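The complex appears here without one of its protein chains, the remainder shown in place.
== chain A ==
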Amino acid sequence: MEYFRSGLKSVFGGTSFWKPTDGTRNERLVSRVSTSTLLEDRRDACRALKALSKKYRLEVGAQGMDVLRQVLELDRNDPDIVGYCLDTLCNVTSKEIFEEEGENDINMKVNVGEQFTEMFLKNSENITLVLSFLEEYDFRVRWPAVKLLTSLIDSKPKEIQDIILVSPMGVSKLMDLLLENREVIRNSALILLINLTKSNANIQKIVAFENAFDRLFDIIKEEGGTDGGIVVEDCLLLMLNLLKNNTSNINFFKEGSYIQKLAPMFILPPNLEEIGWSPQKISNFHCLLELIRTLVSPNNPVQIITACQKTMRNTDLLEALCNILMASGVPADILTETINTVGEVIRGNLTNQEYFANVLAPSNPPRPAIVVLLMSMVNEKQPFTLRCAVLYCFECFLFKNEIGQELVIQTLLPSNAGNTTLTTGQLLCSGLFSNDYLSNWFSAVALSHCLIENPAQKEQLLRVLLATNLGAQPHTSKLQAKLGILMLLANWMAYCPPAVKIFLNVPGAMAFLTAQTSASEYDNNEELLQGLCAFVMGLCVAFNDNSVPNYSKENLSQLIEKRVTTETYSKKLGEMSRHEVYAKAAKQPQIRAKHSSELLLEFEFCKLFKVLEGVIIQALGIQRDLSNGISELSLSERENALLLQYKELIREQDKKLQELQKISTISRRKIKN
C-alpha cells in the first residue's frame, strides 16, 4: 500500500490531500474486506467504504478497486454486499465532482473519476460481471448495477459500446430492463439505452431486433402518449437514436407497421385551445416530428422514402400534419417544424403532393393551404425560420412535380389576368417586387423551383410580364435580392435558348454582367455575386442559338476573353464552388440558415452550378480554340490520323490472316491426299 500511496503522490504532485487518520481507516477497511472470513464483517466494511467513497474517492478507488471486484465475484449471492460494492464503484468512477470532496483541488486538475473508469474498463470482464447483476431481480442489486452502467457509459460511451457488443446477451439484458415494473429502474434503463445507442449502428440494430419499438410504444401509451411526461420524450429520443442514419432499422420500422402507431399521436385533441401546450408536450411533439423527418429524410434511399411516404398518407398521418398546419394556437416553433415535416412527407411523391395541393385553409373564403403559407413567406413580420420553412415546403411540393410547377406558372399567364382570387403566382410576383429584400430572395428561389427540369414552363414564363405595379422593382441595392434574382435567371436560362435570347436583348444586361465579372475588388460575400454573374454569362454562351446578331456564341466568347480575360473569368467561376456558403447550401435541400444574413445560395442552384460549370468551361474552351485558328475540323483530323493508322493495322492483319488461311487449306488438302 505504501508503494501505491507514494505512486499516487508522485502522480498528483505530493500535495497533502492525504489525511493520516482517514487514510489508515480506509486501508483497514480494505484489508478487512479482503481478508475477513465473516460475511457480516466484509459487508460492514463494504458499507463503510461506500460511505467514504465520495469524500475520499481517490483513496478508496486506488486501494479498493481490485478488492471490490473480488467481492462482486465471491459474494455475489449476498444482495447487500453486492449493492454496496456497485455503489462504491459508481461513486469512484463518476464524472461528477461531489460536494464532499470540495476542498480537494486535485479533482479540478485531474479527472479522477475518468481515470478510475479507464482502470475499471481495462478488464472487459468487469462489464460482463456488472451486466450479470442486471439479471438479479433484487432491487438492492439491479438498481446500483443500472446506475453504475449508466455512469460508465456517460464517461466512456465508445469503450462500453464495444464491450457490450461482444458480451454474450449484453444488449438483451439491458433490453429486458424496459419490462421492469419498478419505474425508477425502467426509466434509468431508458436513459442508459439512449446513451448506449448513440452513433453505433450495430447496437441500434440489436436493440431494434430485441423488440425495442414494441416496448417503447407500450411505455408511451402507459405514460399518456404525447401528453405524457419526460419518460415519453425519452422513449421518442431512443427511437430517434435507433432510426437516424440506420436504413436497416428504418426498413424494419416501416415493415413492422410502427408508422401506423405514430399516426394517431399527431391528432390534436379538439379542446387543445383550452388546455394549451405544456412545455413537455412541445418537447414531445418536436421529437415526434423529428422522427417522421428521419424516416423520409432526403438523405435516405429513394425506395425507403417512397414507401414511408405512402404509408404516411394511407395512415392519415399526412392529413393529421396538415391539420396541425391549419389549426390555431399552435406554438410557432412547432408550426415551423410541422411545415418542414409536411414538406419532406410530400417531397417527390406525386400523390402526396396532389393531396397537399388540395388542402384548404379554414379561412373565409377558403383558400388553398399553399396560398396561406406563401402569404407568410412574403410577409416580413413573420418569424424568419417560419418563412424559411414555407419556402422549403413549397420547394418540396414542386420537387419532381411537373403538374405542380405548371399550376403555379399558369396563375401568372395573361389569360388568368381577370382572376380576382389570390393565387400562388401573384404572391410570388408581389414578393419578387416587394421592398423587403428577403421576400425578393424567397420569391425568386420559389419561382426558380417552378422551372427546374421543366423546359415547357421556362418558355411559358417568358410570356409573362413580370411586373405588378408600375415602377415597382426588387430591392436590388441588397446583395441577397440580387443573388436571388440571378439564381432565378440561371435556372431559367439553363437549357433554354429562347430565354437566353430574350435576356441578351435586354439593354444593359450584358454590360452589368461584364462589369461585375471583371471587377477586381469585392467585400462581404460580393465574390458570390461576381461568380453568379460569370455563371449567367457562361449560360449565355452555352445555351446560345446565335439568334441575336451582336451576341453570338463567338461574340460573347470574345467579349469574355477581351473584357474579362479568361483567367479572371475562370477565377470568378471557381471561387463560387470553393466558397463555404456554397458548400453549406449544397449539403442538403433544406435551408438551414439561423439568421437572415445567411440566406445567400440555395441547394438546387448549387446542383445546377455543379453540372453546368464544366459545360460552360468546355463551351468557352472550344470557342477559344476556334479563334486561335484550330478548327474543329483539324481536331477531327488528328483523330482521323489515328483512325487511319488503325485501319492500316487492321488491313495488314487481315492480309496476314488470309495468307495463313490459304496455307492451312493447302496443307489440309495435302494431308487428305
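Throughout what follows, a residue touches a chain if its C-beta (ideal position, glycine included) is under 8 Å from a C-beta of that chain, and two chains touch if they have at least 3 such contacts; residues count from 1.
Operating definition for what follows: contacts and distances are computed from a predicted model.
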| item | value |
| --- | --- |
| Choices "Palmitoyltransferase erf2", "C2H2-type domain-containing protein", "Ribosomal RNA-processing protein 41" or "Ras-related protein Rab-2A" - which one is the UniProt name of the chain not shown | "Ras-related protein Rab-2A" |
| Per the touch definition above, residue among A:Arg25, A:Arg47, A:Arg76 or A:Lys261 touching the missing chain | A:Lys261 |
| Contact with the hidden chain (one of A:Phe252, A:Phe503 or A:Phe609) | A:Phe252 |
| Selected residue (touches chain absent from view) among A:Glu125, A:Glu183 or A:Asp214 | A:Asp214 |
| Contact with the hidden chain (one of A:Asn111, A:Ser172 or A:Gln410) | A:Ser172 |
| Chain A residues touching the omitted chain (full complex) | 165-166, 168-172, 201-202, 205-206, 209-211, 214, 248-249, 251-252, 255-257, 260-261, 263-264, 267, 315-316, 319-320, 322-323, 326-327, 359-360, 362 |
